[in-house]
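Worksheet: one structure, shown below.
For this depiction, one protein chain was excluded, whereas all remaining protein chains were kept in their positions.
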Amino acid sequence: MQYETATTVEEAVALLTKGGADAFPLAGGTDLLAQMRVGRIKPARVIDLKKIPELREIVEAEGEYQIGAAVSGAELGEHAGLRARWPGVVEAMELIGSTQIQGRASLGGNLCNASPAADSVPALIAAGAVCSLVGPEGRREVAVEEIITGPGRTCLARDEIVAHLRLPRPKPGSGDAYLRLIPRSEMDIAVVGAGVALTLDPDGTCTACRVALGAVAPTPLAVPEAAAALVGRRLDEAALAELEAAARAAARPIDDMRGTIVYRVRVVGVLAKRAAIIAAQRAGQ
Amino acid sequence: MARVVLPQALAPRAGGLLEHEVEGRNVRALLAALDARFPGLGAELEGRVAVAIDGEIYNDPLLEAVEPDSEVHFLPRVGGG
Amino acid sequence: MKRHITATIDGEAREFLCDEDQTLLDALRDVLLKTGTKEGCGTGDCGACSVTVDGRLVCACLVLAAEVEGARVETVEGIAQEGVLHPLQRRFLEQAALQCGVCTPGFLVAAKSLLEKNPDPSEKEVRFWLAGNLCRCTGYDKIIRSVLDAAADLRGESG
Partner (left out) sequence: MSEEKKFRWVGTRPIRPDGIDKVTGRANYGADFALPDMLWGKVLRSPHAHARIQSIDLERAKALAGVHAVMTAEDLPDLFAEAAKSNGGHDGFNDLAHNVMARGRVLYHGHAIAAVAATSSAIASQALELIDVEYEPLPHVLDIASAIASDATLVHEDRVTQGVEGAGLSNVANRVQLGHGDPAEGFDLADEVIEREFTTRPVHQGYIEPHACLAQTTPDGRVTLWSSSQGHFMVRDYTAKLLDIDLSLVKVIPAEIGGGFGGKTTVYLEPLAVVLSRKSGRSVKMVMSREEVFRASGPTLGTRIKLKLGATSEGVFTAGEATLHYEGGAFGGSSVMAGCMTIFAPYAFPHVRSTGYDVMVNKPKGAAYRAPGAPMAAFALETVIDEMAERLEVDPVDLRLRNAAKEGTLASFGPRYRRVGCVETLEALRDHPHYSAPLGPHQGRGVAVGFWFNAGLQSSAGVNLNPDGTVTVLSGNPDIGGSRASLALMTAEEFGIEYERVEVVIADTQSIGYTDVTGGSRVTFATGMAVIEAAADVRRQLCERAAVVWEVDAERVVWEDGEARLKGESDQAPLTLAELAQNAGRTGGPISGRAALTARGVGMGFGAHICDVEVDPETGRVEVIRYTAVQDAGRAIHPSYVEGQMQGGAVQGIGWALNEEYVFDSDGKLENPGFLDYRIPVASDVPMIDTVIVEVPNPKHPYGVRGVGEVPIVAPIPAVVNAVYAATGVRFRDLPLSPPKVLAGLDGESAA
């Protein structure tokens, strides 16, 4: 195996193009190196993206945040501005793995692993995040919910990388939250996850909402029906019950060793409701 | 005579009785006496069990002393973690 | 082809050769013979190989040795300075916070990293910070107490 570093996105893309099918981009490496260790992936070369400034920066411009794809969870969590604006996104990222994993794992990596259970992805979808992708043909922008196309599969070309993700400036009265269910309190893969971002007007009526669910479908799922249950209403019991029902209706999970269909469908509604309540509290602050 | 109590599974080999009065200064002598009464039983016991003599368990008991008023239980052998 | 790496390891400038696909953990243990850093799983799930790279707590099994070129790596072997134990090490000993001891290097590195960022953590903060360090012997109780007490020592609040 060959280890190579790139210092610009263009260089990284060129190395990936040259490397072909056995070349893998390396950001945090928390998934790639574990896969290599158990022999599931045998790269001929890895291209370290962490020396590319764009991928390592968090830039704020007029309330909009541009987060480099290789920024680690720990760096994200230490960013006071981001924490204040998008607490749900930050908490979702911080749920991934241990403190040690947080020292390396990145938003871009969590997204490109394309796990149906990736914690940060529902929160990013709910937040309306957009990715900036760079490939041999240049740059393009793709909404986060369009990146993952199936378990372990993305819409990226082999030699395309995520350079950064952009979170929009939240409107006044906005809040977001992400919750997941795991059997332990830490160090687990989500059995189900739910992210909610919403905006309340001063009298508590929800004017905008996005809901996304994790681990209940082959990909993280944007659920506009669930969001629609809240928009135009106060978050009373009836509205939350509709949200819960819509989330359950959208879920189409599988049985596996981490959870059952019945359980996932049941609990994803509970988490969506709880996440909405937390998001609403944050919106009110 | 020591009071010897057999594992339940072996009672059929000993006239259906669990408890026996047996003479012997140590476990080996008890086994020999039992074997004389119920041929083969002594060997069976020796091969596979521990012994509790007056409440204390011995895992390798062949030569452990037995008092005339002792209560001797044959048990499965248990190790530990 | 081996790769030549220069890095500061436990305060010492070191040069070594590694395979390109070798992890930092394997390089520390098998090349530099610094076996204080332990391997419990090799996949980032147990924390036994915790080290810091440029001050950031990581699992050495999930870092390529090639990545630490020019970096500052701290392991358990650098915690005691000039033969003097760090308060964490002292508290671990005094409070019997280790039984078999194989997870201890990882716990010490992780706990030290916590106290550098948060000198006055709550019990809950300590437990969550250390959730990536598995211990199968102690039930964590004495480890958590030791970290809380070492934090007080470092704040100068205990004798």
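Chains here go by letter, A, B and C, matching the order in which they are written, and residues are numbered from 1 within each.
In the analysis below, a contact is a pair of C-beta atoms (placed from the backbone, for glycine too) under 8 Å apart; a residue touches a chain by one contact, two chains touch by 3 or more.
Given the structure is predicted, the values throughout are model-derived calculations rather than measurements.
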Contacting the left-out chain in the complete assembly, out of A:Glu11, A:Glu54, A:Glu146 or A:Glu186: A:Glu186
Per the touch definition above, residue among C:Asp54, C:Glu116, C:Asp141 or C:Glu157 touching the missing chain: C:Asp141
Among B:Ala14, B:Ala32 or B:Ala52, the residue in touch with the chain that has been omitted: B:Ala52
Contacts of chain B with the absent chain, listed as residue ranges: 5, 7-9, 12, 18, 52-60, 71, 73-81
Interface with the unshown chain - residue positions in chain A: 37-39, 181, 183-189, 191, 257-260, 262-263, 266-267, 270-271
Contacts of chain C with the absent chain, listed as residue ranges: 19, 21, 26, 29-30, 33-43, 45-46, 48, 75-77, 79-80, 85, 89, 92-96, 98-105, 108, 123-124, 126-128, 130-145
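FYI, only the chains that are shown with their structure count from here on.
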Chain A and chain C: spacing of chain centres that average the CA atoms, whole Å: 29
Computed distance of Cα centres, chain C from chain B, in Å: 55
Set of chain C residues in contact with two or more other chains: none
Contacting residues of chain A [partner chain C, same complex]: 1-3, 26, 28-30, 33-34, 36-38, 43, 46, 48, 50, 72, 74, 97-101, 103-104, 185-187
Residues of chain C that touch chain A when the two form their complex: 3, 19-21, 23, 42-45, 47, 50, 53, 56-59, 61-64, 66-67, 110, 113-114, 128-133
